[in-house]
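Provided herewith is a single structure, encoded as structure tokens, for subsequent inquiry.
And then chain A:
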Amino acid sequence: MDNITKTIEINHSYILDRIREKIGIDLLEFDHPYDMLTIVINRERIIDLLLFLKNDDVLKFDFLTDICGIHYPQNEGKEIGVIYHLHSLINNIRLRIKTFASAEDPKFLTVTPVFLAANWMERETYDFYGAIFEGHPDLRRILNMDEMHYFPMRKEYPLQDATRTDKPDKYFGR
Partner candidate 1 sequence: MNETIQSIPLNYYIVLSSALFCIGILGVLVKRNAIIMFMSIELMLNAVNLLLVAFSAYSQNPAGQTFVFFIMIIAAVEVAVGLAILVMIFRNVHSIDIEKLQNLKW
Partner candidate 2 sequence: MQQELTNQTNISAGNLPADQKEKLQVQDYNTLNLGPTHPATHGIFQNVLKIDGEKILDAEPTIGYIHRAFEKIAENRAFYQVTVLTDRLNYCSSPINNMGWHMTVEKLLGVKTTKRVDYMRVIIMELSRIADHLICNSVLGVDTGALTGFTYVFQLREKIYDIFEEVCGARLTTNIGRIGGMERDFTSKFWSLLKEFMDEFPKVFKEFDLLFTRNRIFIDRTKNVGGISAERALSYGFTGPNLRAAGVDYDVRVMNPYSSYEDFEFDVPVGDTGDCYDRYLVRNEELRQSYNIIKQAMENMPEGRHYVDVPEFYLPPKQDVYTKMEPLIWHFKIIMGEWPVPVGEVYHPVEGANGELGFYLVSDGGRQAYRLHFRRPCFIYYQAYPELIKGGMLSDAIVTMSSLNVIAGELDA
Partner candidate 3 sequence: MLSTYLIVKIVIILVLFLVTLGMAAYSTYGERKVAAFLQDRLGPNRAGPFGLLQPLADGVKMFMKEEIIPNTSDKAIFILGPSIFMVTALLTSAVIPWGPDIHIDGQAYPLQVADINIALLYLFGIVSLGVYGIMLGGWASNNKYSLLGAVRASSQMISYELAMGLSIVGILMYTGSLSLRDIVAQQQGFHWNVFYQPVGFVIFLICAFAEANRAPFDLAECETELIGGFHTEYSSMKLGLFLFAEYIHMFVSSAVIACLFFGGYDFPFIDKLGLSPNVFAVVGVVILFAKIIFFIFFFMWVRWTIPRFRYDQLMKLGWQILIPLGLANIFITGGWLTLKNYLNW
Partner candidate 4 sequence: MILTTFYILSAIAIVCALMVVLSKNPVHSVLYLVTCFFAFSGHYILMNAQFLAVVNIIVYAGAIMVLFLFVVMMLNLNKQNQLDKSNVARLASVIGAGALLLIIVASVKSAELDILGVTQLGELGTVQAIGKELFSTYLLPFEISSVLLFSAIVGAILLGKKEI
């Protein structure tokens, strides 16, 4: 099984080395929580990195598993994060990439040109966290209604709006 030999060859440090060596992206952090390589990079370099990872003959991270946002209100200047999960089907290895931006300027680059799947996932992230993906073909809210004026998954918004009156507690068992 050549898959196995390859996974031995392509381990986490190899991926890191290769990324550094080939395109010299400045990896801010990396870690291996639960055996998945997690790297943090600058938000400007995400397209370069994804393009490289997708097209690289050895790594072949050709499957974008997931994009999701995250909000760390206490991390000043890096409140809004966007997390990409990549999967190299051939090598059967997964990779997590994180980028961060401040809440005031949550601008990221879209990866829709690299992976078509990113379209809606980025819209969802925008919908929930307000992360703005520059260059996105159609950055609108997707799950919430268009009239919504805030980004509900940010931590400052509680689960339930205490001020609403249309659903009295009496009828909802609270």
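On the choice of candidates, all candidates are chains of the complex that A comes from, given by their letters.
In this text, a contact is a pair of C-beta atoms (placed from the backbone, for glycine too) under 8 Å apart; a residue touches a chain by one contact, two chains touch by 3 or more; residues count from 1.
Just so it is clear, the structure is predicted and the values come from calculations on it, not from any experiment.
Student: Have a look at 1, 2, 3 or 4 and point out the one touching chain A within this complex.
Tutor: Among 1, 2, 3 or 4, only candidate 2 touches chain A here.
Student: Please output the residues of chain A touching candidate 2 within their complex, sorted ascending.
Tutor: Checking each residue of chain A against candidate 2 gives 33-34, 36, 38, 62-66, 68, 70-71, 83, 85, 89, 92, 94, 96, 115-117, 119-121, 124, 128, 141-145, 152-153, 159.
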